[in-house]
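All protein chains but one are shown at their positions in the complex.
So that you can tell them apart, the chains are marked A, B, C, D and E in the order they are listed, and the count of residues begins at 1 in each.
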């Protein structure tokens, strides 16, 4: 192992090409194709593993993880309001992004573990799915209060039937019903190509992240600081929770990564419709322009070190 | 084998997502990409197998199959006219759809056989190609009569150079000329990914089928009844013909599937141009909204049972 | 080995379908997807091999190859001016196309060698990258002279940050940094699918080449003659240079292929912006309508024979 | 060519609004609409169509002047402040006036 | 800006007609046309562009009034009854009138 993951290099390539204003650009339909494959693959893998577990045993873990998803935005919000002096809607929207998770970051973390043959709880995609949504609800309540005239029904539809949730949950269910063996024939696409598809996806994300740099400059230091420090805090919470729940070191690291990552697919879409007055540039700049690169380039090994540290303290 | 094919679950996922009005949607260019791969893969596989056969020996089978393609629409047409009280053009167009075949259904049936390691005549894609077109000609004759001012030349061009025929026939020829060994290097894409690509294709077809439900409600019970009963009749004819021609049980089942399936790629395009006065909603609702789901979810195992039954009777 | 490469058959299929005016057409976004994979795959493979070499040792080869890229257009230009009686800009632009290289032709040549298990210098993609650009500069100088008011800076940007260069160079660097082992996980996509992706790419190139036939008829015999004879000359130069540089027979053949091939991605885009008065139909007709098919269908085995011949003469 | 007069309303806005706009337009009385994908730049920066959050749609509605006014009032009230959106009207002639 | 007057004919219809329409337009005297992909909804239901049979194209032709009239008469006669299709005219100014 030379220590440098090529998929991270793909992200760097996209970043450099974007910053250098290259005309490299993946068509939107290809971006969608790649993310459909990634989301389904993650779901399928987790579902196939779930088939081996008893859901009853997982219930405590599931509840704890949902709780974390509800609490993280409640910590982020006052920081964004007080220290960042952001408007209410903006603070609430960013809090929702950071309470939720980034599927791309998760995928890179899994690839990192797999390359090092470090074991982890393979039903982790279940936790990923459970973390996608609670923060969205908290974000809307923070912005609107409980007496809100938010159209919850319509919103529930948008959130639960948004494409990333449908594909993740659909993949989980298919994997669960079919079981690992029956998945083998479709594995050529979903598992055999996983790393390559992730590499292309990261290339595109690098290009997209490069596009955020302009607004980064405009919106000053606070977003950069928040986009790095809050993930570190999140990683501590996630890693600690993993320890409490008895996860392996690999599993603790993945929970740290989930807590440290910020959504850039499901939450932006939901916020656009539910909190239109929140400026999407602010949240995307933080999540895509700062936190995503930080996690990919620096965070993942860091969070593994953290998980090992916590393990020793705890164990 | 848990008994539930994951590719069928992908179809269900698409169907449920579509009925629930999720915003999941594969871009049109991805749909085309997937179908190009499927069509070429089916052609290549059949062609590689043909290389091992003597075409002379297959001639009787080929003629019999073409005859079936000519006769099936002639049976369907009076039913559609009398029982369904459809206008002439509509009855002719639907008859053409059901005389022709569905490549997607064929692919799922092959995957079903492969998963169960049931052998079949691997040159079957040749029969698939032969069944694509005769029904189109019959449909037009039924609607227009022989003295028609149909522009046959132009139409021949549309039909024989339509993309699904070009890809299937092209694949057959390439497979035939190159032979199985030389195909190995391209097998990574065309064979290794076949099931995964088929799964994504079925996901999209589920979404498309869900879109047909509205018109299903409008066009009443007759289309539902026809869309289920005629395939059953077709399966009987196809399975019986397979027995007569000395096919294996797997091959009988595939011929039953071909006869039972209705086109939704080549024939709709041809009918749009040759019989514009036929309402495309009627034929697509029947073929995509009723018959395709029925065959995928219920028909395929049924037709295998039928083939076994016929074999015992006949053998 | 039946002797007929199926990927060449895919090109023929596209050509025939295009000439027959089939409605087969790959969406533009799929074309881009396929070329992104090919360019990255070629770069990655070359880079992984570079990791095993000392760049110092390769320096003389690199310089010699760049020199060839500068000289080839200088030979082509007077031929195009005198014999072809082309306008200055047109002659300069075509000269630039033929001084540069075709990635698709290179890929087919590599597939040809691999199918025959003939070894070659696997860092050859480095030479491919080095040959992409010099001819562009020469072409512009030929058209404008040295005192030109060409915006070199802007042009440099276009050329060095054009997508094919970014992907090739990016792939090379990633492969170099990561090394062969670390690339294995992404190999499923980039190496396992290489031939299949190339086959689809060639199918599309066949369709595109068929579209050039109309203008071929208009622009007369000279382009056909040039599009066949200059590559033969180029192959001689490239093969000879390979011998001088001590390449294996496979490597000599690849250098011959690079010299014989004409660009249809990077150079057309650069010429459109740098020499707008050059008629793009002329250069694309020659490079895509004549030279590309010639090299794919006839040239590649020919150039291997040439390399063997040169080897015997030289050795 | 006795074409009847209608308005063509063209809306360029964020792709995230597609489903909602389609429902709004039908509710406001439009008999149809046409949508295509687009990218662009405006007061809210570059929207480059690379991925969902950054792509535009271009919506066209042919309708009579009254419905055009209703559409523009509705969009102004509900979307103008918070979404990247522009809207313009063109006079067009149509042949089957009953369709629009 | 002394722009000359021309008609812009915009046709929105089923993708299946693309090749035929292109041939018709040239035969009727148009000097060019531009096509892009679209989706939409009209009297014949939703056309969602997911797959072939359900996608629309948007065809634009800049031409003089006489050819515009010929085009619309031709389409009305051959396609209106059986195909999902709308057509509208816009007055546009062009700079190189000889091109259109």
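To be clear about the criterion, a contact is a pair of C-beta atoms (placed from the backbone, for glycine too) under 8 Å apart; a residue touches a chain by one contact, two chains touch by 3 or more.
Quantities reported herein were computed from a predicted structural model and do not represent experimental measurements.
Participant: Please pick, from D:39, D:74 or D:99, the residue that touches the omitted chain in the full complex.
Facilitator: Counting the whole complex, the residue in contact with the absent chain is D:39.
Participant: May I ask you to list the residues on chain C that touch the chain which is not drawn?
Facilitator: The list for chain C reads 25-26, 28, 31-32, 204, 207-208, 211, 214-215, 264-265, 268-269, 272-273, 276-277, 280-281, 284.
Participant: Which residue numbers on chain E touch the omitted chain?
Facilitator: That gives, for chain E, the contact residues 1, 3, 6, 8, 22, 26, 31-37, 62, 90-96, 99-100.
Participant: Residues of chain D in contact with the chain that isn't shown?
Facilitator: Here the touching residues of chain D are 10, 12, 36-43, 56, 58, 65, 68-69, 72-73, 76, 80, 86-91.
Following the convention adopted for this analysis, only the chains that are shown with their structure count from here on.
Participant: Farthest chain from chain C, going by the mean of C-alpha atoms per chain?
Facilitator: Farthest by centroid: D.
Participant: Distance from the CA centroid of chain B to that of chain D, rounded to the nearest Å?
Facilitator: Distance between chain centres, rounded to whole Å: 39 Å.
Participant: Find every residue in chain A that makes contact with two or more other chains and list them.
Facilitator: Each of 25-29, 32-33, 192-193 in chain A touches at least two other chains.
Participant: Check each residue of chain D and list the ones that touch at least two other chains.
Facilitator: 37, in rising order.
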